[in-house]
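Written out below as structure tokens is the structure these notes cover.
Shown here: the complex without one of its protein chains, the others still in place.
After this line comes chain A, so read on.
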Amino acid sequence: MIDTSLSKKKDPDQPEISLPTLKSQRTKMGKSEDSEKKKKIKDVEISVPIVYGNAAFWLGKKASEYQSHRWTVYVRGATNEDLSVVVKRAVFQLHSSFNNPTRVVESAPFELSESGWGEFEIAITLFFHNDVCEKPLNLYHHLKLYPEDESGPMSTKKPVVVESYDEVVFTELSESFLARVQNHPAVTFPRLPAGVTLPPSVSTEDESKKKRGDTKDHPLSQWFLNFSEADELLQLAAARQQVQAHIAKLRRQISLTDGQNQQFKPL
């Protein structure tokens, strides 16, 4: 049972907004609720760090003209946790020269393997569970088969891996969603506003029977890249410091020049 007194209910007279507007005229989010199940909590966001990209193996001797590489495109949790807690399914849209270019993956790990010779843009659409978000999200990844260094030898053992880090941010959070993920490692759980409590999460399935959706022991996991925000933060902090020092210096110079100009100003 969901505690109605403590959760924040959206104004029932707020009509549903389906399209994003650049100059938003309303600052409240949320749809009008009919059912008690979808109680939304505002001012809180949840972010799910993901990594998406591809790994491509050159087939070496077994390579033919149209099938020179074996590649896998995937979306994984940034720390290799199971994304199926939020993602219902992933649709990979391949180049039209492929048979059935729209490939749907219904369970984690959300990946797709194919063989081919060409590099092209793959559109990945993530569909989320109903209590997470009704709108899908699009990612775009340029399939990379050939190494950057064109002169180097191509090896069948070491794949060409290109990954991108990003975070999926959810702004409308239903209580059920929050309850479900409150202790899940794949999700960056936010600090809840005071006075909001969640029911304890109940595991709906027997853990052992579920297929493993995390990618910690994935065959490609040895090639996965590491993304650490610490380096970038350090870099940014140092840069900001330099800029701030320069700004202070300029401010001093400007006031000095102002003083000088006062002397010479014609009456």
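Just so it is clear, a contact is a pair of C-beta atoms (placed from the backbone, for glycine too) under 8 Å apart; a residue touches a chain by one contact, two chains touch by 3 or more; residues count from 1.
Heads up, the rule we're going with is that contacts and distances are computed from a predicted model.
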item: Per UniProt record, name of the chain withheld from view ["NADH-ubiquinone oxidoreductase chain 2", "Protein YIPF", "Protein transport protein Sec24C" or "Myb-like domain-containing protein"]; value: "Myb-like domain-containing protein"
item: Which of A:62, A:135, A:158 or A:212 contacts the chain that the document leaves out; value: A:135
item: Contacting the left-out chain in the complete assembly, out of A:106, A:121 or A:229; value: A:229
item: Hidden partner chain, touching residue among A:47, A:93 or A:115; value: A:47
item: Contact partner of the left-out chain, one of A:62, A:142, A:212 or A:249; value: A:249
item: Touch list for chain A against the chain that is not drawn; value: 8-9, 11, 17, 20-29, 42-44, 47, 49, 128, 133-135, 137, 139, 165-172, 190-191, 193-195, 227-229, 231-233, 235-247, 249-251, 253-254, 256-258, 260-261, 264-266
